[in-house]
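Yeah, one chain of the complex is gone here, protein chain that is, but the others are all in their spots.
What follows is chain A.
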Amino acid sequence: MITVNNLSKTYRIVRPREGRFSALKSLVHPEYIERRAVDGIHFSIKDGEIVGYIGQNGAGKSTTIKMLSGILVPTSGEVYVDGLIPHRDRKEHLHNIGVVFGQKTSLWWDVPVIDSLHILKKMYRVEDERFQKNLALFTELLDLGNFLNQPVRQLSLGQRVRADLAAALMHDPKILFLDEPTIGVDVVAKERLRKFILEINRERGVSVLLTTHDVVDMEKLVNRVIVIHGGRLIYDGAIHGLRERYGRQRRMELQFENEPPDLTLPGVDTERMEDGGLAVMFDQNAYTVDEMLSHIRKTGSTIRDIIIQKADIEQIVRDIYQEGGRDV
């Protein structure tokens, strides 16, 4: 369904200039700054998969999504989505995909939601019957009934994302790109969005590629994750594979009778907690719990309380970042 080969995107930004005639100067003799946003990534996504595309802000997630959806032209490498090259076969390709940006709407701000859906129907040349069927289904599943006749600017964020999802699916795309669909949405609304995405995936076989910072999104929605850092792919595999690989990570939260010690051990991260305690993150392949405790005791501090946890997904992802990634 999606094949990405050695894909790169380098932004050439004109260095802004100061002073008089600065615009004229930068037109006649531009100075460029180059920034490599996506750097030689490979992956492929099969029919009906739900894949989480994760990474820190600025890691290159949105740039990838924009290349996959045909907004941006890659600097080098190949993208095929359902046999088409997105930026070259733009119009045909757009009928195959639906895109939702959690942070901005693709609906008309000042008119009722239903009007936006109608004009999109015309743009995508969706037949009446199919449109009515989809509208009824999405209205039910996403509970749009209450606000179909309200202008988008009056909607809550959760409502707006639901409306955007419905809009992105009206033309029955095969693939859905979701860029942070749950960001800023409250817990109940998030749950509804997830159920809907799963349902659409199951019932219609729609493949989904979504970016998210939300650990729960990953655990509930996604069976495979692709992790990108600094524009490079650093992990691609099952989500439980991540846990296996990093499952021996431990987070030890300690309270002390006296001042917490300064602990500097190779491969160990420490963090002062808000309650005055110290969190120590380490890998059991490097230190056993017993070794770690004796290291701490050697500093002369007296431990009052201790909690030891397995690392959660968020912690694991952070660890991958900190390592700068292992090549996959």
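We adopt the following convention: contacts are C-beta pairs under 8 Å (C-beta built on N, C-alpha and C of every residue); 3 or more make two chains touch, one makes a residue touch a chain; residues count from 1.
Going forward, contacts and distances are computed from a predicted model.
Look at the chain that isn't drawn here: its UniProt entry, checked against "Putative tricarboxylic transport membrane protein", "Succinate dehydrogenase/Fumarate reductase transmembrane subunit", "Transglutaminase family protein" or "ABC transporter permease", names it "ABC transporter permease". Here the missing chain is touched by one residue of A:T63, A:T182 or A:T212, and it is A:T63.
Interface note for the absent chain: among A:D47, A:E78, A:D110 or A:E259, the touching residue is A:D110. Contact with the chain not shown here comes from a single listed residue; of A:L7, A:A37 or A:V113, that residue is A:A37.
From the options A:M123, A:A286 or A:I308, the residue with contact to the unseen chain in the full assembly is A:M123.
Seen from chain A, the chain kept out of the figure touches residues 11-14, 16, 22-24, 26-27, 30, 35, 37, 58, 62-63, 66, 69-73, 90-91, 94-95, 99, 101, 104, 106, 108-111, 115-116, 119-120, 122-125, 151.
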